[in-house]
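A protein chain is absent from this complex, but the other protein chains hold their places.
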Amino acid sequence: MKVILDAKQIEAALSDLADRIARQISENVDIAVIGIRSRGEILANRLSEKLSNKLGKTVPCGTLDITLYRDDLNNPQSDTQPTVRSTVISFDINEKIIILVDDVLHTGRSTRAAMDALVDFGRPKAIRLAVLVDRGRREFPIQADYIGCKVDIGPGQTVEVNLVDTDDKDQVIIK
Amino acid sequence: MNTDKSILIKNGRIIDPANKVDTQADLLVVGDKVAQIGSIKSDCENVIDAKGKIVTPGLIDIHVHFREPGDEEEETIASGSAAAVAGGFTSVVCMPNTKPAIDDQTSVEYVHRMGRQARKTFIYVMGAVTKGREGNELAEMGLMAQAGAIGFTDDGCGVQDAAMMLRALKYAGMLNVVFAQHCQDDSLAAGGVMNAGYNSTILGLPGIDPLAEEMMLWRDIQLVKKTKVRYHAQHISTAGSVELVREAKAEGLPVTCEVTPHHLLFTDDAIIDYDTNYKVNPPLRTIKDVEALKRAIREGLIDALVTDHAPHLQSEKELEFLAAPFGIAGLECALSLYIKALIEPGICDWPDLISLMTHRPARVIAADRGTIARGDRADITIIDPGAEYTIDSSRFQSKSRNCPYNGWRVKGRVEKTIVAGEIRYSAD
Partner (left out) sequence: MARKTDKKFRWRLKHLLGLRELDRKEIEFILDTAKAFEQVGRRPIKKTPPLRGRVVANMFFEDSTRTRNSFALAAGRLSADVIEFTKKSSSVSKGETLLDTARNLEAMGVDIVVVRHGAGGAPKFLSRNINACVVNAGDGYNEHPTQALLDVYTIRQMRGSLDGLKIGIVGDIAHSRVARSGIWAMSKLGAEVTLIGPPTLMPAQAHLLPVKISYSLDEVLEQLDVINMLRIQFERLGKNPFPSVREYSHFFGLTVERMKRAKPDIIVMHPGPINRGLELESEVADGPNSVILKQVANGLPVRMAVLFLVNQAAAAESKSK
């Protein structure tokens, strides 16, 4: 086990993400943040808070459950039960720029599922992808727009994002 | 066939309860008669070594359904007869609920003739009480009795109307035959497919209240008091019925009754998966009823063990529980089932069991059968009491496979069945 980001570094990475997003988005466009359950949801909350402060307006935040859109749903790859949880998007996504937030970008399959799920809610002006960690080894042609940290690890290893809301503390580790 | 038509059965345990015989001995059959019992020196070529086996009077089942005429795809008199001897039965009584019902002389003669042609077991017939078993008009009981019917019943249902029942009973009395009744009050049982109780409630299936059986039995016993006609309650299934029979017998009324293996081996818990192989009429009851029946057997209240062999097509049993027909095909494994239900738990011993499957049922139908003293007709069953085997309904002689015992590991194999001095079945 190796810690690649500690609590401070995660905080810094998120601030940096917020900075870059705020810089690139013009003032007259509405933006919203939507996190992919479950770690992406927590990161999205933190990010939307930072963005709201920077932009001086409330940036709405939602949560997306992608279980129903997973491509391995009827061909389960693992033994864990896919549990369907609620998707909570209490705002209109039409004509907004949606910052889609996930903790780790790996194969790109979750992102594909998330985009499919999202367009069932409306037609956003654009979808941008923000991730805390990009660990490479993509299986789908998908790239993130905003990356907190890039690591290159072997196929036997996994990246784990711990957040204080669900785990004991903020840290990103390689196992 | 042997030239001298004799068979010597050596060293068997001969059980002949009617004559209080239970002894190690040889038995010689000559022609269609029992010629000698004891230590026999004979030059008979046809010798059966019965060491370790039980030699008994041929078993008698006074309640079978052979479906002919009308439902020959389920069973014929020929296939049923083959099943009977495979089960050790040398005589059976066919019920009249065929299509059409056996309700006239010609039909009775037909069944007898088919039985003779099958040349397996001996076939007795009960005729229908009412025309078409509809309960409205008396059938020609006198002519049927003359043709050899040994009793009357509308089995499948009971005679519902009390006045009709009284008339029928009186008339049967004139003919000196037994009146057998499937006790079930249709107004209480209507639409029912299983015992009315907790299980029918949680399964949402219409139930048959035990009272449906008991009320008709009670009514009939009152009519027997009046008429003194021999009355036989078929396949009783409830603790209440046992008590009614007990009281009637205590009063000295000519009342007898019978019990099936399934009412001793199962309760209505068996239906929890809606398996139609457990759908029988009268329905499987509760543990309290099963125990009452077993107690009644121990006390000698029951007169006959029967199979109520009721063959049905697989395709008919492969229906919803509501739609499937009632019945179990069990002639070929009946003896083993009784060993399991009665001998293994110590409810009765071999002589008791044999008695309930031979001379006591013979007495119910007033037939001169069920004993193997010198000079008696040579109907003999040889049983290997220790032999274990697995019930395999796919190998039944019966045409039907509706048997919930399929796959059971049981004891007591029928080795040979001899009818009128002829070996009609051999296990090997």
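Every chain is named by a letter (A and B) in the order it is written, and numbering of its residues begins at 1.
The working rule: contacts are C-beta pairs under 8 Å (C-beta built on N, C-alpha and C of every residue); 3 or more make two chains touch, one makes a residue touch a chain.
These numbers were taken from a predicted model, which means no experiment stands behind them.
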Touching the absent chain when the full complex is considered, from B:318, B:349 or B:388: B:318
Contact residue for the chain not shown (choose from A:65, A:103, A:134 or A:170): A:65
Option from A:19, A:116 or A:160 whose C-beta touches the chain left out: A:116
Contact set of chain A toward the excluded chain (per top definition): 65, 67-69, 73-76, 80-88, 116, 119-122
Interface residues of chain B (partner: the chain not displayed): 196-198, 200-207, 209, 273-274, 315-316, 318-323
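In this section, only the chains that are shown with their structure count from here on.
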Distance between chain centroids, defined by C-alpha means - chain A, chain B (Å): 77
